[in-house]
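Let me begin by presenting the structure, written as structure tokens, before commenting on it.
Note that one protein chain of the assembly has been removed; the remaining protein chains are unaltered in position.
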Amino acid sequence: MDRHVVAKVEDVPPGGRKLVTVRGRPIAVFNLQGEFFAIGDKCPHESGSLCQGRIVGLAEADLPGEYRLSRQGEFVKCPWHGWEFDIRTGQSWCDPTGTRVRAYDAHVEPGAEIAKGPYVAETFKVTVEDEYVVINL
Amino acid sequence: MQNSIFGHPAIDCDVHIAVPSTAALMPYLDAYWFDAFRTRGIDRVSFNLTGDPPNTPLAARPDWRPKSGKPGTDLALLRSGALDGFGSSFAIANCLFGGVALHSDDLAAVFCKAVNDWVAEEWLDREPRLRASILVPQQAPDLAVAEIERRAGDRRFVQVSMLAMGTELLGRRGYWPIYEAAVRHGLPIGVHAGGLYHHPTLNGWGSFFLEDYVANAFAFENQVVSLVSEGAFAKFPELKVVLIESGVTWMPPALWRFNKTWRGVRSEVPWVKRTPADIVRQHIRLTTQPFDEPDGVPWLQRFVEQMKSEDMLLFSTDFPHWHFDGTDAFPLSPSSPLARKILCENALATYPRLSESLADSVAGKETASKELSS
Partner (left out) sequence: MSTVTAERKPQAAARQKLTVIDCDIHPGFSTPDEIYPFLPERWREHVKTFGGHYRQAFADTLSHPRMAPEVSRADSWPPKGPPGSDLAFMRAQHLDGNNVEYGMLMPLNRGPGNQRNLGYGAALATAVNDWQIAKWVTPEPRLNASIVVTQEDPEAAIAEIESRADDRRFAQIMLPPRSLEPLGRKRYWPIYEAAVAANRPLALHVGGINGYPATASGYPSYYIEEQHTNVQGMQALVTSLVLEGVFERFPKLKVVLVEGGIAWMPALKWRLDKHYKRLKAEVPHLKRLPSEYIHDHIWLTTQPLDEPDVDSDLAEIFEQVGCDRIMFSTDYPHWDFDDPKFVLGKLALSHEKQQAIFSGNAKALYGLK
């Protein structure tokens, strides 16, 4: 598994997202209050770009009329037909058993460390002072 | 249970009986309404529903039309045509008296009460294989519940009857007291074609009876979408709904569409937690006549494959309506492994009161034979 530096931390502020390409695969990187997550950008339905979807919470109800919203900001709704995906896991909410988008391990590493690696860091303007978002793929 | 002509026991889940004239209901009215019917001439009005004229070819097969009077008024014909004709062990009768569509809740309720009592005395008391649906004034849920409570003690009433084209969509919360009572008494809701409380389709009033009849399938589709979307089944996990005389084959494409839309707009109705198709498979049943299928291409097997369920179809003849000729009531080869399910097992699973009377009659026979041998 290779490590790919895909963004500067400051490029993806909390609540923000960024579309990146790793080995030809479009990947949507999300920042949930400082935690980074990455999921395949192409919606498993008709390939809408999840990175362009609205960020939502999870609507649930035990009984009709009893609406509640939890996990605000942790789901992305596909910009096309509105399927909802858990940003943390790629799990689809409208068809949890059948559908998910691939979730990638995304995390933050100090720039200095990455600059030492043999991987793709050189394709980014790496500056040792910054922190970078890294995807393992 | 005896085998039917199809080589398995059969339960006919939709036959029609009709009140010959409003006057026939007079003995079942209290003093106030007896007087009102007589002095206002209500007893002379037919209350035939506009969508269901009794003289059309659809209303009765030529050999199932009585020599005089409305189709469905002759017990002997019901016996020879439906019960003995197909060898069914039970038949569930629906008596869709038009008076239920009146705007006065009270008068509609009076009609329902009179019709139900008339059905019990004139039909159920005279033919032990017959079962019936409780007619309720669906536009007045409190009165509908009262009628269910009044009649539910009679175990020969096996479901509650409502119409596909009503004042409001059946999923709406105003109806829930009806479902609460139905579930409590082990009664499925039988939604029957018909109604026409207002415009038959969203495009307004057409010109033809044929057009209205075809439009019933659209109304059923709306009701399925309503029942699921409103969460009637989330609220009443035991609720079963039987679509009677719906045409059947519109269902799989309707569910493809409904599933698709739900995937995108699920958050509007978050109590719908599984695909609509899953919910429908669990809670909704359909009677088999009429079965809309391509000419010469039997479609029942395909329907079952597409629905991924063998549990949903209930055999019916829709006696005396004219959907088929001779004994072609069952749109599947009797040798199919599905035949037994559709002819009787699905009905027994759907109607608790049918399996109960079967158990009673088995127990009764056992007791009788024990008594004989001792």
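By letter and in written order, the chains are A and B; residue numbering begins at 1 in each of them.
Basically, contacts are C-beta pairs under 8 Å (C-beta built on N, C-alpha and C of every residue); 3 or more make two chains touch, one makes a residue touch a chain.
None of these values were measured; they are calculated from a predicted model.
Asker: Have a look at B:117, B:293 or B:356 and name the one touching the chain we're not showing.
Answerer: For the chain that is not drawn, the touching residue is B:293.
Asker: With the missing chain put back, one of B:17, B:83, B:130 or B:217 would touch it. Which one?
Answerer: B:217
Asker: Looking at B:20, B:54 or B:252, which residue reaches the missing chain?
Answerer: B:252
Asker: Using the document's definition of touch, tell me which of B:2, B:39, B:68 or B:203 contacts the absent chain.
Answerer: Per the contact definition at the top, the residue touching the missing chain is B:203.
Asker: Touching the absent chain: which residues on chain B qualify?
Answerer: 56-58, 164-172, 195-211, 213-215, 217-219, 221-223, 225-226, 229-230, 247, 249-250, 252-254, 256-262, 264-265, 267-269, 290, 292-295, 299, 306, 308, 322-323
Asker: If you put the missing chain back, which residues of chain A would it touch?
Answerer: Counting only chain A, the missing chain is touched by 11-13, 16-21, 24, 26, 41, 45-49, 51-54, 77, 79-82.
Here is the rule we go by: only the chains that are shown with their structure count from here on.
Asker: With chain centres taken as the means of their Cα atoms, state the distance from chain A to chain B in Å.
Answerer: For chain A versus chain B, the centre distance works out to 52 Å.
Asker: Residue numbers of chain B touching chain A in their complex, please.
Answerer: Those residues of chain B that touch chain A are 173, 230-232, 234-235, 260, 262-267, 269-271, 275.
Asker: Which of the residues in chain A end up touching chain B in this complex?
Answerer: 45, 56, 59-67, 81-84, 93-95
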